[in-house]
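So that we are looking at the same thing, I have put the structure below in structure tokens.
Missing here is one protein chain; the remaining ones are kept as they sit in the complex.
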Amino acid sequence: MRIVNRRDFLKRTSSLGIAALGARALGAFAQDVLNVGVVHQYPIGEVGWETQHAIGWKAMEAAFPGKVKVTVVSDVQQAQDSERVFRELASQGNKLIFGTTFSHMAPMLKVARTAPNTHFDCCASVTTLKNMGAFEARNYEASYVAGVIAGRMTKSNVLGWVGAFPIPQTVWRMNGFMLGARSVNPKAVCNVIWINTWNDPAKEKDAVGALISQGADVLAGSPNTPVQGVAAEERGAWSVANCSDYSKFVTKKQLTGDIFDWRSAYVDSARDALAGKWKAQDRFRGLGEGGFCAMVPYNAAIPADVVADAKQREKDIVSGKLKVFAGPLKDRDGKQHVAAGASLSDKEIRSINWLVEGINGPFPKS
Amino acid sequence: MMDMLVPVLAATLGAGTPLIFAALGELVTEKSGVLNLGVEGMMLVGAIVAFITMRGMGNVWLGVAAAGVAGALMALLFAFATLTLQANQVASGLALAIFGAGVSAFIGKGYVGVTLESSANAGISLPIDIPLLSPLLDSLHPLVYASWLLFAGVNWFLSRSRAGLVLRAVGESPASAHAVGYRVIRIRYFATLFGGAMAGIGGAYLSLVYAPLWLEGMVAGRGWIALALVVFATWRPARVMLGAYLFGGITIVQYFAQSAGIAFATQFMSMLPYLATIVVLVVISRDVAMIRRNAPVSLGKPFHPSV
Partner (left out) sequence: MQLRLEPRALRSRSMRYASPFIAAALTIVMGFILFAALGKNPLAAFYAFFIAPINSINRVAELLLKASPLVLIAIGLAVGFRSNIWNIGAEGQLTVGAIAAGWVALNPAFADSPLLLAAMIVAGVIGGMAWAAVPAFLRTRFNANEILVSLMLTYVAQLLVNWLVFGPWRDPQGFNTPQSPLFADGALFPILIDNTRLNASVLLTLVVVGVGWVFMNKSFLGYKTRVVGLSSAAARYAGFSEKRTVWVGMLAGGAAAGLAGVGEVAGPLGQVLPVISPGYGFTAIIVAFVGRLDPVGIVFAGLLMSLLYLGADSAQISMGLPAAAASLFQGALLFFLLGVDVLVNYRVRVIRAMATHHRTVPT
């Protein structure tokens, strides 16, 4: 029996590894199969955040049949681990690597700096590098339109929002929702409850119950699961979906919703990479063709004139005629953030940390 | 105000129900002298098995039954390790908790985020219309009623039945029970399996009724709280009920507090249930004499039947 000492072993296997890598790298240029890596933070379910991303990369696979090979790693929950996985994917010849959540930004930045020949694209990132792009959805546009519907359909004039954590994405959605509701119903208010977890559906249900007990008859928030909609329906309240379309589970009382549509994010990025023309971009898109969010089909119970109004607003937002965060805008403490005639800049939107008038409930002050 | 009361009470009863199943089951197990720390793992496995069964078969009660069986099987692993192989009960219980988390995440892979149609709260309608009680009873799920039946059953079993007396004897002094001819190990097996089945059903309530969907780790610490409840209750079933509903109440109240504009940061409100658990543990445990009077004497200690 030959005894292989550790150093030999490592040398042998690492040289094999390098040879394989070299062959693979050459291979990546020789053929035009694009190896793509995607990392998910949680398991991919039937609905929810991860599912919407899965729809995106599956569309990418379908758009370039035979030319795109996707390696998916899911349930990588922590930053320390995702950094290692990104590096692994890069070292295994994946030329285009996607991150699917904000917490991937920091680890991806570190890896991107050491892998200049690989393209990186991170959802919800606020920083870009020469080889790392970002893409984010202006889903405040969609939640504005949903708010218009909610404002007309509420009878108690009390809306409810169950939030997990008060991150800017959630805050700009809430503000969009409230502004939309108030544009048709100046008496509407929105009560918010924060449950401080992404993973406890029982708490979501309890929070929905509390909001309804305090008068809310339209619920929104539902970051990831249909639980809120189902709980609201049980108590006879409307709900607005977010992230995915939950009408399969919330069969009667889902008004509409704002879902993420990442397909063009993945497809466009892959197309550029295949053509050798990939450049890091910071894509921040909303409703409309090639955008990153969309409205869920409207509930049949909504009166036709309300639907028509909502659809018109959608059009106006896409054409630029209607700006959701147009001034004058004050926050709920009375401080003015946007003057008349102006509107919030992208940077201000992406770092938003104040709530518009009409939203009641706790909010952390930093 | 009054029309808030019924939903709040219903929510409180609902929040307490999974705790009742798990804690009453663990109480019986501990009464026989076995300390099973793996409640969280058994609840998780019960939750996912119930969910999968419900998805496949469409019947809530089948799901509940499957959860009971799954919980009992997990408990069987633990029982085999500790009662037959004489492994350390604390370590084995921890292993069960961790293993249960892993198993449930594993088999639940394909079901993450999948939601069931809300299972109808087929409550009980009283023939006469009592102002508060009727709407409340109407809105409760049958499993809540089942938990009350469980309480009655466990209470009767422990305090009035012969078999319960034997079980308590096994917990207090296994050597004497053995000398008189009772099969200590076998009785402990049954008690442990029963505890596992109840924990499984508690998990099923979460994934079938409360949520109703499956998410990894959705039991979120309730199994550990159930363990604390047994101590809080000084091993008496009635106090388990009280503690479970108190705990459920705290969980619900924080949401109402948020909407009422109470200015605390919400993270501190979310801490309340856990801090409350610590406080009640301290309050109860400090009376060492009371603990000694009420805790089964042989709790956690292995028993070697000398043949």
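Here are some notes:
The first chain written gets the first letter, and so on, giving A and B; residue counts start at 1 in each chain.
One rule holds in what follows: a contact is a pair of C-beta atoms (placed from the backbone, for glycine too) under 8 Å apart; a residue touches a chain by one contact, two chains touch by 3 or more.
Keep in mind that this is a model prediction, so the values were computed, not measured.
Interface note for the absent chain: among A:Glu46, A:Asp75, A:Asp272 or A:Asp309, the touching residue is A:Asp75. Contact with the chain not shown here comes from a single listed residue; of B:Thr12, B:Thr53 or B:Ser92, that residue is B:Ser92. Checked against the full complex, the candidates B:Met43, B:Val60, B:Ala75 or B:Ala101 give a single residue touching the omitted chain, namely B:Ala101. Check B:Asn59, B:Ser159 or B:Ser285 against the missing chain and you find that the one touching it is B:Ser285.
Residues of subunit A in contact with the chain left out of this view: 10, 13-14, 16-17, 43, 71, 73-81, 83-85, 87-89, 91-92, 102-103, 106, 114, 126, 165-168, 196, 347, 350-353, 364-366. Residues of subunit B that touch the chain left out of view are 37, 77, 80-81, 84-88, 90-92, 94-96, 98-103, 105-106, 108-109, 216, 221, 224, 227-228, 231, 265, 267-268, 270-271, 274-275, 277-278, 281-282, 285-286, 288, 291, 304.
The rule we apply is simple: only the chains that are shown with their structure count from here on.
Taken in their complex, subunit A has these residues touching subunit B: 42-48, 51, 191-197, 199-203, 205-207, 209-214, 224-227, 230-231, 233-235, 246, 249, 251, 360-362, 364.
On subunit B, the positions that touch subunit A within their shared complex are 3-4, 7-8, 11, 15, 109, 111-118, 121, 206, 210-213, 215-218, 220, 251-252, 255-256, 258-259, 261-267, 270.
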